[in-house]
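Excluded from the complex is one protein chain; the other protein chains are retained at their positions.
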Amino acid sequence: MKILMIATNNIRKAKVATATLIILIAIATIFLYVGISVLSNLDTFIDGKNAETNGAHFISITDGSHDAAIDQIYESIDSYASSEREEGLMSMSSKYQNVDTGEEAYSLSTLFLNRETPRDISRVTIIDEAAQIPENGVIVPYVLKIANGYKTGDTLKFMVDDNTTELEIAGFYEDLMFASPSNVSMYKLYVGDKQFNDLMNQPVYGSKCSYSAVITDDIDNTEAFESQFTKDLKTVWPERTGSYATLSYGTMKIGVAVFINIIMAVLVAFSIIILAIAAIVIKFSTTTHIENNIKNIGALEAMGYTSGQILGSILVEYLLITAVGFAVGLGASMLISPVITNVVSSSIGLRWTTGIYPRTILISLAVIMIAVLGISYFSAFKIKKITPLTALRNGIETHHFGKNRVPLERTKLSLNMAMGYKSLIFNKRQNLIAGLIIMMLSLVTVFSFAAYYNFAVDKSAMIKLIGLETAEVQVTAMENEETIFDEIAAMPGVADTVKLDSFDGVIKYDKKECGASTRITEDYSRLKVDTCVKGRMPVNDNEIAITSIVLNKLGAQMGDTVSIDYNGITREFLVVGVTQQFNMLGRGAAITTAGMKKLMPAYQEKNLMVYLADGENTKSFVTRINNQYANQNIQTASYFESIEMMLDSFEASIKIVVTGCLGIIAVIIVFVMFLVIRVRILRERIRLGVSKALGFTANQLIGQILISQMPVIIGASALGAVAGYFATNPLLALMLAANGILNCEFYVDPRLVLFTIIGISLLGLATVLIVANSIRKISPCRMFEEGVD
Amino acid sequence: MKIKRIIIAFTLLLAASYGVLFCYINATQINAVDVTQINSVVKTIEKDWANGDTEKTGASGGMAYQIALVTDDNYQSLLFEGIRNRHTIMDLTSVSADGQAEVLGKVIFLTDGSEEEKMKNNLLAMITVVFLMVLILVDVVLGMVHFSILRPFGVMKQFAQKIADGDLEFRLPMDRGNYFGAFTESFDLMREELRKARQGEYEANISKKELVAELSHDIKTPVATIKAICELLTAKLGGVKFDTQTGSAAETTIAESIEKIAVIHAKAGVIDALISNLFHATLEELEMLKVNVSEQPSTVMLKMFREMDHFGKIRFKNDLAECLISCDPLRLGQVIDNIISNSYKYAGTDIDVWFDLDKTEKYLEVKIRDDGDGVNPDEWPLVCEKFFRGSGEAVQNTPGSGLGLYLARLFMEGMGGSIRCYNEAGFVVELRLKVV
């Protein structure tokens, strides 16, 4: 294996480049392998988990008034297989606090079920079960263990208004339907027989409900089951005479996986960025290698090696490096698998197990190999064009017939400026590549900063993206709504109120149909958050605005006419606008109250959004309302607080991603500048030596390199940052396009743009200075002696 | 390379113009009607109608409309006229008290039909521009091909003719974008490379000869083996001879063999002796205290003195002249070590050091002097003798072997230098080192 010998020799000679490549490939492997393995196995994993406990495919929670009718509807649907029904306790305005972890109290709705009820669907398998379950023992979702750090034996305070019950955690359960509160903002808790009855007997804690779980024949079409069920239910259950909720497996599965899918996609994207950097490294080091060894290459060719064999040796070199890097990366990803397990588990609320996936290994290996070998083949392809003669003559002859842009005779620039400018022009191709990389990185930096600012510092743009109102309090009244709402609007401390209701509508167009959470209000211009991205919000009674996801699903466009079916009444609506929203998986629509009255003439808004004046305490206001209308059938909730809680869970992840991004960007910039300058100094060794001989001092030469390099760095970072200023929102919209987001309005602080430019420039300056310092070591005459004699 | 770029640019340009054209045509919507706007207008009309203050013709939201009521006499004719002119027609309804919708008539939006004409003209203009662009591009490319390939090719042809005629001095004029310039240079290079190759071959021969010469040195070992085997054979055959009958054929053969082996042995001995002679001197040297003389910078001595300066008593009285000296740094170090140690032992005073470079005689003199009692002048020539120890009190009271200065002299002489000891307000040792 002569080729192998040449290859290993090359590796030995270029230790630094080899080491960096191995590290880069290892990092790329970690990201790629972890990303792909989670992305590709999540679906089967969740299905498997669900099958283990015979998890429900569909759940409905009602007040128990129509149980028989509901059972009939179940049976009337073709895919129905079996169902179970049990009694539960529903508490809408409950609060929690784990005394042992020292966390603050937070509000979340609750569904209590009796642990001792025998059940076949969604069986409870207890993890970390207490040796002896105490009387007030409670089994809580697994996500509390992995994400919030709850332990068996902890005391959990359960509070409704001013009433408190202490429960002791006796174990954890896994159930996709109630896996994570970011998906369904409700805990399903299992308590013992006695505790259950105790709670049931105290109406302050909540109301009795009927909980039924259904198994269907087709787990992949549970959403169809749900829409069929809702449609049928409306025929027996007049709107607004009671409440019910439904959950389907399909929707929950998507919801649970959405966040981890985003994280893993980011990982894969990062691995591709790193591969791109590896490609640049390969390009640079191959070019340098060929330039430095052109005589050796010529000698080898003269000896009878074909250029193909020499090219082969370079490929073998990178093949070996890739193999080592991949092995290191794979080993590292096995080592960090506990971390991955933790991240995935806390995100999906189910116990993820990291295994070894041979197929994923093969896929990542293939991706990396093809990328590395491809780029090294193309960058080393030049060898094919080298004849032994030209090689021995020290390089491919280059003739410069370019125009003299800066004749020294006439220029007003100082000597160093002129020299630096000349070499800036001369190295334009290299500068272009470096500039492009820096530009991209600068853009990403601005993007990361902007993302962080809008997610963590000023959340208003994010809230708008989600599509929720910024009202502090939400009041739902079942009777006397008009008087109550007028009274609330007149209360001191209330800045504004808007009647905003919503219902699950089914929108039809051209034989296709799609469910959408349809909002209803009198006048959309009164809402604080405008979700319209195209056209306008409905004004007339026959107009509707729909999210792009629903429109795409229907195949409809603005200007088309869709119809809404409601309790047997069908009305046509003209699509006058496109809206966007992140919640409800992007499925939403909006009609006016007048429009709703066409569907249901007796319709009245029952939901009021209350905007409090500045400085008004949400909690005390909620208590005040509850006290004032204690004998009325109303529900009051702190609306904005629960949104903020959801956002906070994102904040930590965004912080990690942004910090990671910035770190990697800094490393890449240092790396790229290091390579560019190193290669330049190597290539221009003789010119630098001659310049020194002619009397240039090392400082002058370093200054010239700075002058030739800094405009590229500053210019590219400025261009990139400014591009980032304008491109952040379109980019974000592009990234979120799958969620039906067409338009973002993230605030990009101009100071951040400036900061990015200055930061990147300083980083570049420092790197260039440090690397260029090696010019001092170049002795003006050693190199001539190599050349002469 | 250039052609490639031209082709790429050409393709890109064509693709771009195609894209622009495609997008333009694609984006043009024939009879695009703003449904939303129309709906709004109709709704406004309906509302106004209910209030009873609407004209039968009018304009709203930038759209001219005409209302045709069912009750109108010319209702049908208005309707068909509108349809013929491709006007947009909407129902005009009112909601009666019982919530039932009732059609009152039609709203006809008057659009003008000149759009098709405009589009036709636009299309024509665009296609003309594109065709002209393609034409110009093709001409430019053909022109470039002519100037950058065909013309130089003609020059090449002339050049080849000259070469064929034997005119090797003819230089191919090179200019921008000449594809053939490298050939000319390559021819001259070929001759140059051939000459170089022959030179290399010659040098390789010389070094091979040197290698053979060196190898001959290694012959000693196999010669010794031959001798040993000869002796072994003689002994063995001698034993066999003893056993066999005298006078038998075997005995004669063996006797002859022994004789021949003796000859081999003797010859091997000769070779061995020759080689031994060759190595004799070296072997002898190996047994001595070897002095490895090399060329060293004089500055090495400063380090040696400094290493010995445990008590801070050594003072350099002048600068060391920088030059290259012949010495063995190890041995010279030992010499200085001995002299300084003696001074510490017997005098214990400050030590002064002078350096003096004699350029004509080519030596570097190092004078080391202490402020001690010195040596009896009678003993000056003897101090460097083997096992000699001075008669002075200090010397007699201090244990010592009498070897230090003897070795110093041995080493100095080995380095081609000399050592001299005398008194001059203290004991002085004067070292002379050969300058290269």
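Think of it as A and B in the order they're written, each chain with its own count starting at 1.
Here is the rule we go by: a contact is a pair of C-beta atoms (placed from the backbone, for glycine too) under 8 Å apart; a residue touches a chain by one contact, two chains touch by 3 or more.
By our rule, contacts and distances are computed from a predicted model.
Colleague: Looking at UniProt, which of "phosphoenolpyruvate--glycerone phosphotransferase", "ATP-binding cassette domain-containing protein", "Putative ABC transport system permease protein" or "Energy-coupling factor transporter transmembrane protein EcfT" names the chain we cannot see?
Modeller: "ATP-binding cassette domain-containing protein"
Colleague: Which of A:426, A:611 or A:671 sits in contact with the chain that's absent?
Modeller: Going through A:426, A:611 or A:671 one by one, A:426 is the residue touching the chain not shown.
Colleague: Considering the complete complex, identify which of B:323, B:382 or B:407 is in touch with the unshown chain.
Modeller: Spelled out, the listed residue whose C-beta touches the missing chain is B:323.
Colleague: Going by the contact rule already stated, which one of A:99, A:339, A:693 or A:766 would touch the omitted chain in the full complex?
Modeller: The single option touching the absent chain is A:693.
Colleague: What residues on chain A make contact with the chain left out of this view?
Modeller: Its contact residues with the unshown chain are 398-402, 404, 406-411, 415, 418-419, 422-423, 426, 686-687, 690, 692-699, 776, 779-782, 784-785, 787-789.
Colleague: If you put the missing chain back, which residues of chain B would it touch?
Modeller: Counting over the whole complex, chain B touches the hidden chain at residues 174, 294-299, 321-324, 357, 359, 435-436.
In this section, only the chains that are shown with their structure count from here on.
Colleague: Touching chain B in the complex: which residues of chain A?
Modeller: Residue list for chain A touching chain B: 389-390, 392-393, 397, 399, 401, 535-536, 539-540, 542-543, 558-559, 574, 576, 601.
Colleague: For a test of understanding, state which residues of chain B touch chain A in their complex under the given definition.
Modeller: Counting only chain B, the residues touching chain A are 34-36, 39-40, 43, 99, 174-176, 181-182, 185-186, 189-190, 193.
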